[in-house]
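The structure that follows is given in the form of structure tokens.
Excluded from the complex is one protein chain; the other protein chains are retained at their positions.
Labels for the chains are A and B, by order of writing; each one numbers its residues from 1.
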Amino acid sequence: MRLLLAVSAVAALAGCTTVNTARIPKGSQPGELFVTTGDLKEPYTSLGIIQATRRAPIFLGWIDAGGTDLDDALADLIPEARNMGGDGIINLRFEQIQYPPLGRALMVLFFFVPLPGEVNVTGEVVRLGAPGYGRPPPGAPAGQRRY
Amino acid sequence: MRNHGCWSLAAVAAAGFALAGCGVVVKGGPLSGRPDPGRGIYLSTGGSPRPFRTLGFTEIRGYGVNVAGIADVGDAALDGTVRGKLVEVAAQMGGDAVINIEFLDENPSTPVERISAASSVISGAQTGRPQIETKDRWVTVTGEIVKFVGK
Partner (left out) sequence: MRKLVAPAVLASLFALSGCTIVNSAQLPSDRSGQQIFLTSGDIPEPYLSLGIVQGTRSGVRLAGFFDPAGTDLQTGLRDVLIPQIREMGGDGAINVRYHMTQYTPWTQVVGLIFFFIPLPTSVTVSGEVVKLRR
């Protein structure tokens, strides 16, 4: 009974908005890949498209042992992009299954039923500069970033 | 006592492997770069390198099947839909490029899922009842088809 009251109290006070954030590298450190949800105006070579998916059960509403949040998917994506020879990832898109606090609190009661967790992150891996096309077009930024 | 310890270790190792094998990365081939190489239909997840006129929009969903965790058959591959079908549709519409391409491989198999499917084949073969696990696979791609204008 006390557990039920506690869970109900958590649920009542928790609200219905779930927020997830992840820090993305800016590429400002030497050797660091840059990641952006935007496009790139300067010359680049496309190395390919890439997607990272993580899928694992979430126990007791909150225990995400398999790592199905944005940070974990980026941690998978960035080394792969580096292995492809990329300087950065552009047009990053992402989605993660998000549960409201009430739903998570209910799973504490129904502890034998794990919640499915999943995150998908996609993007295009690029290398700055376009060596295959000769010199960069006129009007290219004078100080191009080097990584 | 020793056996209990070994089983506990095995269980922990299996759990560790299971949780580590929950991620998968899928890749597709290169798209067009910038500036426009001028070879074939220009493809980009970003905008257009030149002024354009929009011709239309397309959504493509490729369906395939993963058999026994080993073989992927069908059209649920990023390259086939993005660099194959999308280019075909753009050409049919008379387009020069597909921009703002978005793509999603809806359910790639994680290493854990692949091993589980493969092991059920093996265990089925051992018991004399062959069991081939299949899984529906889907890839969705969208893009805006444009025609370059001006020079």
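Criterion: a contact is a pair of C-beta atoms (placed from the backbone, for glycine too) under 8 Å apart; a residue touches a chain by one contact, two chains touch by 3 or more.
All values derive from a computational prediction rather than experimental measurement.
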Of the chains on display, those the missing one touches are B
Of B:G46, B:G69 or B:P108, the residue that touches the missing chain is B:G46
Out of B:L43, B:L78 or B:I99, only one touches the absent chain, namely B:I99
Chain B positions in touch with the non-displayed chain are 46-48, 53-65, 67, 73-75, 80-81, 85, 89, 93, 99-100, 130, 132, 134, 140, 142-145, 149
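The working rule: only the chains that are shown with their structure count from here on.
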Expressed in whole Å, how far the mean CA point of chain A lies from that of chain B is 17
In their shared complex, chain B is touched by residues of chain A numbered 38-56, 65-68, 72-73, 76-77, 80, 84, 90-91, 93, 120, 122-124, 126, 130, 132-133, 137
As the complex stands, chain B meets chain A at residues 19, 22-35, 37, 44-47, 78, 82, 102-105, 107-108, 110
